[in-house]
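Missing here: one protein chain of the complex. Every other protein chain is in place.
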Amino acid sequence: MTGWVGRPLARKEDARLLAGRGRYLDDVCRPGQLHAAMLRSPHAHARIAGLDAREVAAIPGVHAVLTGADAAALSHPIRPLIPTAVPLDDWCLAVDRVRYAGEPVAAVAAVDRATAEDALETIRVEYEPLPAVVDPEAALRPDSPLLYPALGTNVLWHDVLAYGDVAGAFARADGVLRERFEIQRYASTPLETFGAIAEYDAGLDAYTFWTNDQRPGLTLAILADSLGVPQSRLRLITPDIGGAFGNKRRPAYLLVCALLARRAGRPVKYVEDRLENLGALMHACNGVMDVELAYRSDGTMLGLRVRDVADEGKNLISPTQHNLIKLGNIVNGYRIGAVSYEAYSVLTTKCPSGANRGIGKPFMCFAVERAVALLARRLRLDPAELRLRNYVAREEMPYTTPPGAQYDSGDYAATLRRALERFDYRGWRERQAHARAEGRLLGIGIATSVEPAGTNLASYELITGRRAASGSAEAAMVRLEPDGRVRAALGDPACGQGYETVVAQIVADELGLTPADVHVERGFDSATTPWLYLSGNYSNKFSVTDVGAVVGAARAVRDKLLRIAAHRLEAAVDDLELAEGQARVRGVPGRGLPLRELARTAYADVLGLPPGEPPGLEARHAHQNPLAQPLGADRTVRSQLVFSNAAHCCLVEIDRLTGMVRILRHVVVHDCGRELNPLIVEGMVHGSTVHGLGAALLEEFRYDANGQLLTSTFMDYLKPTAADVPDIEVDRLEHPSPFTPLGAKGVGEGGSIPAPAAVASAVEDALAELDVTVRSLPITPERVWRWLRGR
Amino acid sequence: MTVARVRLRVNGHAVERTVAARRSLADLLREDLGLTGTHVGCEHGVCGACTVLVDGRTARACLLLAVQLEGAEVTTVEGLTPPEGLSVLQESFRECHALQCGFCTPGMLATAHELLAENAAPTRDEIRAAIAGNLCMCTGYVNIVRAIELAARRLAR
Partner (left out) sequence: MKPAPFDYVRARTLDEALAALDADSKILAGGQSLVPMLNMRLVRPTRVVDINALPGLDGVRARADGGLDIGALTRHSDVLTAPLVKERAPLLAAAAAHVGHRAIRNRGTIGGSLAHADPAAELPAALLALDASALIAGRGGRRRVRLDEFLVGALTTALRADEILIGIEIPDARGAGWGFAEVARRPGDFAIAGVAALVQGGRDRCDSARLVAFGAHERPVRLRGAESVIAGASASAALGEQAAARTAADCRPPDDVHATAEYRAHLVRVLSEQAVRDAMSRTAG
């Protein structure tokens, strides 16, 4: 059953993308479509005292306008993800209050975007500014301005989760390392911005959406609720998606389009421009983490206490997500037996937070790996040696961490050793010594991480106290068509990960075909793609959950083919195999039937089917990852299901005079179990690592005290270019997961998790003579210069 | 006049349109001519997604008014693609897995095309410097550099 899976095949989707024949959201044109623009609040926090949009109608080419009051009258509020003490009504447009600069307050649909923007300028809004709150710790204070006064607090969630004997661990310890770490706001910013087209059919009272939303299952539920329309009268289609990384969802924008389309009687398209994307779509939570690491003098880590304040901006749709995911990864790859995690999910008057590449794990890994590096310094142990002493060993797998994460397989020590070898760690320590003698500042940094895949939504019961969604599941369809070729579809829309190729590889193996014979539908269409609420692109779940759906559907088709072939060939099913486009008797050349012939029986010549066998050769299969479990009574939970791991080694040079940091080398050794397509896997490692390097050195959303975003364009919010990063050198180990359908694990987030910590350690190492501690990101040249200047 | 007529050539074809003066070349290409291969990523000239060739030189289509292109020769990714199959540069991208979501790719190809037309054997550093004006959020650039190197070697033969 193997052959195509595991091969580094070039991708099937590339020919069209290279020729400029991809079809992204803004390439979709619906007949008569109008273009929407949104009026956004200039204030971070204000009451809307009045809004007058009457002049809009006078502008030629304008077809509809929507205000917050309209939204409240025409739709139901968007239900917040977590329950709050009092209901917090949140519509697709701000109604009486704005809570971040950039929050939409009105929208216009016109013949083109330029006209829509002209129309926005005629809308008069009367704001009564309120004090902004931009610092998450300030937002915790009882005297803080409140985003929702009725709630009485800005804290959406606060809890302490403790596992194991934390007090005992700290009492037994020879020492405790205490540090405070901070992470900045940043975002993955896919190059294609978010958008949607809504089309309303008045006859059917039905809506169709085209959108690059990566969570169609979730979004359809929200749309149905807010529009008051059953899901059977909603259709959602995703075209090619130009990158997502978690950022591509904003149900409110689809609702705005839907309401405008209904009003205007024409389809309405909205595509965010880059300023809207950077200022108002979503940022990864910034925050502060206080870490206490209890240790024995030989370096054994005994216990970990973390206090985590996550700044969610104005986010009611997915708060606590960063906290929960940090908890699932809190001990990283280490055997730490006692853990306490105090979490705050806090509202501030800033852009809503949301999923990002890594969602919280980059910060969690940064904090833990920095603590480990500092512990090594304190104990004068080699940082690699300290890690090796504390890793969960291969033989201990599957290993369950105190909060309940199960590390399924992997050899963390071997990964690190291979990385040090590939990096030539010893050689570079010598070169570093020579360089130091010459006055050059070279630094070497190490960071290692676990990388989870597959989110179990039951983990949210920790927050909400009840189970609304749970498990990890996905659905797929495989159909052998009447002409003997194959069509497949997956409820998870690809955003650049190559599913059209990998799914074809998997199906080809199951059916004895080649990937060229298998057409994988581009994206998601709720009318034809099988899907669940849980369907979508998130949490690296493709390799660990989606493949189960694909394999299940392919196998159902395979089994049926074999039954039909057995009947027609008068052979036993067990003597048959599918290979080279045929069903044939194993070892007997000439005794076989091409799949096309079996399809003719199944679809056309149905009297030839085995008795009781229904016609057709199509299967839909939904796979539930069996690793997902409900919340335990002791509040443990497998919030994610399988774990890859990686080790990063980074070499930097610092310019003494300017503080500029140059990354000379970055080596990654990773283990994501069985690699379904090594070419695609390696690309994921490159790309995710560069995300981490950007966060380490360049990217930061900075706000002033009034909640105004200062880094609001690509001129000021700095993404890494090809000139800023080196070749990422990649090597791999493969410890398959014993628990996933194909032994594969996740790899999409990989490098983004430990890369910032590796860079931080390298910078610290370069400045070792100055006894610098890197506690926050990004590491800008000015910060380095200030360290160089001394205290 | 807030509208103006412009006559230009796009991918070898004569085009004549009357457009609003404020309409960008990117919007003309995408919406008026249906050439959606050129993508818009920022509308302030930084991300490079909209890079096309104007009179043989790369330019940001988001920073050109369509009406400015009177008499100009514009080449988009559609014009860099042969009638059948893929160009040597495109095929090199495919083999090296130099694209993931594909959104930066047309602009990246235009930039690579200009580089290789002027420098038949660029070093890795020269390649990185040349594409530093094209942001890619997916690939981390490693395979793009490899693909351009490979294309250079192949074109030299």
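First chain written, first letter: the chains are A and B, and each begins at residue 1.
The working rule: contacts are C-beta pairs under 8 Å (C-beta built on N, C-alpha and C of every residue); 3 or more make two chains touch, one makes a residue touch a chain.
This is a predicted model, so every value here is computed, not measured.
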{"item": "Absent-chain contact - pick from B:T36, B:T58 or B:T139", "value": "B:T58"}
{"item": "Chain B residues touching the omitted chain (full complex)", "value": "1-2, 4, 20-22, 24, 43-45, 48, 51, 54, 57-60, 62-65, 67-68, 70, 111, 114, 129-130, 132-133"}
{"item": "Residues belonging to chain A that touch the chain removed from view", "value": "112-114, 117-118, 121, 273-275, 657-658, 660, 698, 702, 710-711, 713, 715-716, 718, 720-721, 723-724, 780-782, 785-786"}
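Quick note on the criterion: only the chains that are shown with their structure count from here on.
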{"item": "Rounded Å distance, chain A centre to chain B centre (Cα mean)", "value": "29"}
{"item": "Residue ranges of chain B in contact with chain A within the complex", "value": "20, 22-23, 30-31, 35-44, 46-47, 49, 76-78, 81, 86, 90, 93-95, 97, 99-106, 109, 124, 127-129, 131-145"}
{"item": "Residues on chain A engaged by chain B in the complex (per definition of touch)", "value": "10-11, 13-15, 17-24, 26-27, 29, 114, 188-193, 240-243, 245, 273-274, 495-498, 679-680, 682-683, 686-691, 713-715, 719, 721-725, 727-728, 751"}
